[in-house]
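Part of the complex only, each chain left as placed.
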Amino acid sequence: MRSYRKELWFETKKRRELINITGTVEACLKESGVEEGLLLCNAMHITASVFVNDDESGLHHDFEEWLEGLAPEKPYSRYRHNGYEDNADAHLKRTIMGREVVVAVTDGKLDVGPWEQIFYGEFDGKRRKRVLVKIIGE
Amino acid sequence: MRSYRKELWFETKKRRELINITGTVEACLKESGVEEGLLLCNAMHITASVFVNDDESGLHHDFEEWLEGLAPEKPYSRYRHNGYEDNADAHLKRTIMGREVVVAVTDGKLDVGPWEQIFYGEFDGKRRKRVLVKIIGE
C-alpha cells in the first residue's frame, strides 16, 4: 500500500471565499503515484469546508446568500459562541457545506463526473489556514 | 490490495426522487470480492446526492417538504445561477443531503446498522445521471 500526505495553505482576503482547488488536488495525486485508491481532502479548521460543486459564479453568489439566510453572520450577539470570537456563523456554515470529500482514484486520476469540482470554502478567513490531502492505494 | 469500480445509472421520471440503492451496492460489493475495506458511493453529478437514512415513505415526504422549505425550487428568478438553467435549488438541496457515503466493509458485507439504507437522491432528474461505487480492500 502506498500513502501520501500534503497540506495546502490558504489566506483569503475576504471573510468568505470559495476557491477551486481541483487542479492542486490533481497535482497531489500525480505526485503520489497512486493509481487505484481513495483520496481524502478535508479542511483542518472547523470554520472552513472542502466540498464538491459547480464552478459557476452565479451559483457561488447563491451559496453566499443562502448560507447567510440559514446562519447569518450578524448580529454577533445572536450566538453564545461569540464572546472572544465572532465566528459562530462560520462553524454553522461549514457544517452545511461539509468538512471533507472522499474521491475515488482510478487509473491514476480523480474519478469524478464532468462538472464535479473540488472547492475550499472559507467562512472565517483573512488568516492562514490549511487543508489536508491524504491518498491511500497502490 | 483489491480495487473495484462500477457506475450505476439512473433516469428518474420526476424532478425529485429518492431511490433505495442498498441492494445494488451490496451486489457490487459481492462482485468485488472485497472482504475487508472501505466502500465509497457518490453522486457524479452536482445536483444529486448519495446518503444514508430510513426507507420510510412518511419520512421521504418530510424530506421533500423540508428541503423545499430550506431551498425552494421556485421562483426560478430567486437564484442567480438560473439563467440558462433552472436547477440552482437542486445544487443547494444536494448540499444539505451530501454528495457521498463511505461505508465499512467487514466479512464481505456492508457494515451498517439495521435501519441504515443507502439512497440515491435526485433533485434535478428526468435525464440520465450516474453514481460511482468504488471499493478498496482485501
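Chains: A and B, in written order; residue numbering restarts at 1 for each.
Assume a residue touches a chain if its C-beta (ideal position, glycine included) is under 8 Å from a C-beta of that chain, and two chains touch if they have at least 3 such contacts.
Since this is a predicted model, take the numbers as computed values, not measurements.
This homomeric assembly is drawn with 2 chains in place; in total, the structure file defines 3 copies of the chain.
Keep in mind that, in the parts below, only the chains that are shown with their structure count from here on.
Note: centroid distance chain A to chain B, computed from Cα atoms, is 20 Å. Those residues of chain A whose C-beta lies close enough to touch chain B in the complex are 1, 36-38, 51-54, 56, 58-59, 61-63, 66, 70, 96-98, 101-104, 106, 111-113, 115-116, 136-138. Taken together, the chain B residues at the contact with chain A in this complex read 1, 3, 5, 38, 40, 42-46, 70-71, 79-83, 88, 91-92, 95-96, 98-100, 102, 130, 132, 134, 136.
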